[in-house]
Every structure is written in C-alpha cells, then in structure tokens.
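Note that one protein chain of the assembly has been removed; the remaining protein chains are unaltered in position.
Letters A and B mark the chains as written, and numbering starts fresh at 1 in each.
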Amino acid sequence: MTDITTTQTPFVGRSLWADALARLKANKAAMFSLIYLALMAIACVFGPYFVSHPYTTIYPDYVRTPPSLSAYPQAEMIDTALKDAVRRMRVDLEEWHEQDERIFVTISSPKQIDERVTRYLDRSDTFDNTRIESKSADGLKLTMSATVAKEHFYFGTDNTGRDLLSRVLMGGRISLAIGLLAGCVAVCIGVLYGATAGFMGGKTDEIMMRIVDILYSLPFIFFVIMLVVFFGRNFVLMFLAVGAVLWLDMARIVRGQALSIRRQEYVQAAEALGVSSGGILLRHIVPNLLGPVVIYMTLLVPQVIILESFLSFLGLGVQEPMTSWGVLISQGAKNIGSANWLLLYPAFFLVSTLFALNFIGDGLRDALDPKDR
Amino acid sequence: MLRYVFRRLLTAIPTLFVIVTISFFLIRVAPGGPFNQERGLNPVIKANLERQFGLDQPLWMQYLHYLNNLLHGNFGPSYNLPDFTVAELFKVGLPVSIQVGASALILALIIGTILGVIAALRQNKGADYAVIATATAGSTVPTFVIAPIYQLIFATTLALVPVATWGGGALVNKIGPIVTLALPQIAIVARLMRGSMIEALRSHHIRTARALGLSDWSIIVKHALRGALLPIVSYSGPAAAALLTGSIIVETIFQIPGVGRYFVEAALNRDYTLVMGTVVVIALFTILFNLIVDILYAAVDPRVRYD
Partner (left out) sequence: MAGNENILSVENLKVRFHTLDGVVEAVKGINMYVKPGETVAVVGESGSGKSQTMMAAMRLLASNGEATGTIAYRGANLLTLTKSELNEVRGRKITMIFQEPMTSLDPLYTIGNQLMEPIMRHRKVGAEEARKEAVKVLKLVRIPEPERRMKSYPYEMSGGQRQRVMIAMAIANDPDLLIADEPTTALDVTIQAEILNLMADLRKRLGMSMIFITHDLNIVRRIADRVYVMKLGEVVEEGETRAIFANPKHPYTKALLAAEPTGHKEPVPKTAPTMLDGTDMRVTFKIGGGFLAGDPIYLKAVDRVSVKLRRGQTIGIVGESGSGKSTLARALLRMVPSEGAIHFDGRNIEKFDTQQMRPLRKQLQIVFQDPFGSLSPRLTSGQIVTEGLLVHEPSITSKERDRRAAQAFVEVGLDPANRNRYPHEFSGGQRQRIAIARAIILKPKVVVLDEPTSALDRQVQKQIVDLLRDLQQAHNLSYLFISHDLAVVRAMADHIMVMKDGRMVEQGSPEEIFDHPHEEYTKRLMAAAFADHAVAGA
C-alpha cells in the first residue's frame, strides 16, 4: 500500500461556497445591487470631499433653491441681487450685461458717485472681485465689473440654505456606517449567544432562551428610547446599544440552526471519532451556520438603517448639524408643500439603498440555499 | 380548551410581572425626572410636586406602591398632563388607535392573502413577479417615507385629501394612515402567503388530490389554502398587537390622537406612569393576541390540541 504516492495531483473539488458564489454571480439583480451599493458607499465616503459646498455651510442667498443642473445664480437672480446691491448704493441702475464670466454694471446718480460703492457688490454672496472699469468725466456715471460666484446646487438647498447634495452624501455616510456597525454588533452577540445555547442544549439552553423570550416581550421601541435617553448625543455608543438590542432574532435563528446541525449524523460521526466539543463547534457547526448568518446580516443592515432613520425622524437620532437620511427625510416631510426635493432626494437614496441590500440578501439566500427556489 | 386558556392566562402573570419590573427600574434609573424639564421650577414647588406623587419615597416603596395600584386596575395620574389620569388618556386614545390599526390589519390580511395566492398559482410568471416586486417595494420603503409621499401626491399635488388632520375621524382623513400602515403589512402577508402556498401546492397530499381528479377549486381552497394559512395566523398575532396599540410614525405624521405618540413623549418627559401604562397595555395586547392566535391555530389544524 505504501506505493501510493501523494504526488499525483488530486482533482480540485468545488466546495459549496464556490457553488454559491457561482450562483450569486449568475443573479443579475444581486450583482447589480452589489455594484450599486459599492458605488453608493464610495460616493458617501469620498463624495463630500469633492462637493464644493461643505455640508454645514449656509448660503443665505440660496434658501430653498430648487435643484438644477445649471449653475446658480441664474440671470434673474443676478438681476435681483444686483438691484438689491444698487439700492444700497443709493444710485440708479442703468444697465448690466454679462461678458467673459464677468458682469458689467453701469450705474448713474444725480450726485458724484463715490468709488467705494464697489464694496456693496463685494458684500453680496453673489459677486466678487469688483473693479471700476470706467467713469464718466462728470463722475455721474460709473461702470464696474465683478465676477459672479457660480454655485451648483444639483439637489437644491434646504431651509437654511445648505447644499442638499453634500448633506445627502454626508447623511448616507452616517446611515451606512451605523447600519454596518450596529449590524455587526447584533450579529456578534446573536451568534455567540445562539450558538452557545444551541450547542450546550438542555437546561442551559432552556434558561438562555427563556431570557430571550422575556426580552422579546418587552416593547422594542421602549428599549430603544431608553437607550437614547441613556446615551444621549453620542450616536456611536447609542448604536452599539441598538445593535445590542437587535441580536434577539439572530440568537434564535442561530440556536435553531445549531440545534439541527447538532442532530445531524455528521456531528454524531465526529462525536464517535472522539472529536472534542470545541473541534465540533469549529469544524462542523460554525461552517454550516455561516450561510444563515450571512443572509441574516444582509437583512439586518437595512433594518438598522431604517431604525436609525426612524429615530432621527422622531428627533432622537443624530443631532444637527450632523445629519443622516432619516433627519433629511423628516425635514423633507415638513416641507412637502413648498420644497418637495427635500423629501424626494433623501428618500430616493434611502429607498434605493434598502432595495439594493434586500436584493443582495435575497440573492445570497438563493445562492446559499438553492432548494428554496 | 377553557382550562388551556385559563392556564395560559395564568402563565402570563409572571411574564407581565417581569416586564413591569424591568421597565419600572429601567425608566427610573434613567437620568432626569418628570419635573426637571420645566426650567426655573421653584425647588420648593418641585419638592412639593414630588411629594404629592410620592416620588420622594425610596424606589422600592414606589415600586410596591405601583404594583399595588396596578393590581387594582389603577394606572395612576399622568405627571405631564396633570389634568388626566393615565387610564383616561387611554380611554380616549386607544379606540382611535384600535380603529385605524384594525382597519389596516384587516385590509392587509385580505389583500395580502389574495396577492400571495395569485403569485403562488402563477409561480415564475408575470403575475408572480408583479406581486414579488410589489411586496419587495412594500416591505422595503419605510412608513416614514410612504406617509409623506402619500401626502405629497394626494394632499399637496392632487388636493384630494386634507394634508394632516384628524377632524373627528372622517373617513377621508383615515385613508392615509390606514393605507400607510397596511402597505408594509400587505407586503409581508403576501410574501408569507406566497411561500407557504407554494410549499402547500408541492405537498404530497395535493398530489393525491390531483391524482383523484378533484376540482381546482377544491384543491386550492380546501386542501392547499387552509394549511397554507397557518403561517399567516402565526404572524397576525404579534402584528395585531403592534398595529392596534398605535404607530408612532403614522400618528405623528397624520396628527392622529391615538396612543402611539404617548410612548415617545412620555419617555422623553419621564412621565413615569404614562410610560409604564403604555408598556402594560402593549404587553397585555401581545399576550392576548398570542392566545387568540393559538386558539385559531387549533381551529385550523386538528393536530394541535390543548387540554
């Protein structure tokens, strides 16, 4: 028998994980969602650095500006701003026109015009770098030019004149981070607790699950609100705590799975081989548990994001000037009559992200558990 | 059966006790108190108020006192709405919440079941995909997005309904909240129903019924649907408890005078008695509906016996 050599190359097997990956790759909705989610994450993490308006900066000239692809200020806004400035100069506006990215303004007055009037233009958010172009000999007519500060508000601005685009991206950063953070906490606690209960079995299991039952029957919202009250403004701590509340489902799922895996003949076979409890847990139970855990995790993250938005909606979540999708939607809901983009943009970002996460979850379930189809 | 119900109600008592105890001490260890909010409240007046409500006593005394009151059906006065007792607040708010919640639940059960059955019968065909898409949308879009969008479309743009008024509960004002509450439930019920119906249609006894040449109606309604309804029955218990005790979001957005709002307000204002009252009411509803579900279950499935 010793002539058997291990040098001959064995066939490479296809593990269930490889199979699942292949099935996942074949699922167009899930793959598309995965890409979408990745782009969304990149946009939210790096986007705010590229948007020229910091999410906290207030533009008093641009309160509740509707979204637009073209740059602000538009002609009539220049006109308004200009007239405003000219009125403060106590002179008359003769004429203005735009040329080479500068505007040329001609003013006249019955009296001599002081050249220092240019500062009135500079004071406005709209204009910069004002300089005198020409002055009539009698000093009653003056032409000056200024650059116009071009601002793009692709998503419009909010009630206080902050750029919605950067706020939505910033909010996404918070919402996604919180979803991931609390999701991980919940999964960790749930898996540890559930696997312990399921693997120990007997009295330990009974007591541990009894505790879960009692926690279940407490109104969930009560718990969350109490946590908000305790942890107050520190949202990282708060969402660690929220994650610590959401583990109940995970614990039940994992326990059920662990119990059923423990009854499998391959675990009995391992016991018959004398494999230790730890070995069985590591080699048999954990790898077979991983599927349901991964699936549940992808479904948990949107739950947490919704929860965060829900709390923010109630004013219990992230505090101003920091923002999240829930905060933005809440503000949008209060302004649906006058500025519906305040609702529509954050709602679209939130909902599309939730959809993507759901599709990924479904795809993973189909891939890991193909008999369900 | 009666003995079973009695026994179940008996086992609910320790559960209720644990819930009340945990909640009582949780809310009490939270920083702040019911009379800390009003700035500049004269310390003497504050002390008086606290003495009046027994808040100056040791915590365990207050706890026993509260338990004693609760046993006599007394939920105590509300601290922040001093003109009302907690019981009075519920007497006014609960019917409103139940009305809206029950309508939404019934709507969801009927529509969800029908959609689910249709999807299961047309599995992997157009109608099925349409139902799945609707269900995914319904269960993905949160209420606090559905409600404002409903208002944006039907109130602001089309002006078919008022924006957010209760107006004594006129039907036109109720449509929004009921639809908003029902949509996610419809989605969940339809999904559950589709899954359990597909499984039922695949089961061996349905194959038997087909082999015996029974009519489609009998196969679908008599043999498949009855068994497939069991998961819906299980689901509707907790769902009913949650819906009938009011939704914070929907009641806030649509300005409904129900009990859903109390929870957040009371917890933030440390209105201890009102918080505890809400906890007890929700727990009671949960226990009651779980019991109803179990009884219904036995009615549908002869294998389940209680004695």
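Operating definition for what follows: contacts are C-beta pairs under 8 Å (C-beta built on N, C-alpha and C of every residue); 3 or more make two chains touch, one makes a residue touch a chain.
It should be emphasised that the depicted structure is a prediction, and the values quoted were computed from it without experimental measurement.
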Give the residue, chosen from B:A137, B:L214 or B:I295, that touches the chain omitted from the document.
-> B:L214
Out of A:P60, A:P110 or A:G274, which is the one that touches the chain we can't see?
-> A:G274
Contact footprint on subunit A, counting only the chain that is left out = 1, 4, 6, 8-17, 264-266, 268-276, 279, 283-284, 287-288
Subunit B residues touching the omitted chain (full complex) | 7, 11, 123-124, 203-205, 207-216, 218, 222-223, 226-227, 300-303
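Quick note on the criterion: only the chains that are shown with their structure count from here on.
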Would you mind pulling out the distance in Å between where the CA atoms of subunit A average out and where those of subunit B do?
-> 29
In the complex formed with subunit B, which residues of subunit A make contact?
-> 214, 217-219, 221-222, 225-226, 229-230, 302, 306, 309-310, 313-314, 316, 326, 329-330, 332-333, 336-337, 340, 343, 347, 350-351, 354-355, 358
Which positions of subunit B touch subunit A when the two form their complex?
-> 15, 18-19, 22-23, 26-27, 30-32, 136-137, 139-142, 144-145, 147-149, 151-152, 156, 163, 248-249, 252-253, 263-264, 267-268, 275, 278-279, 282-283, 286-287
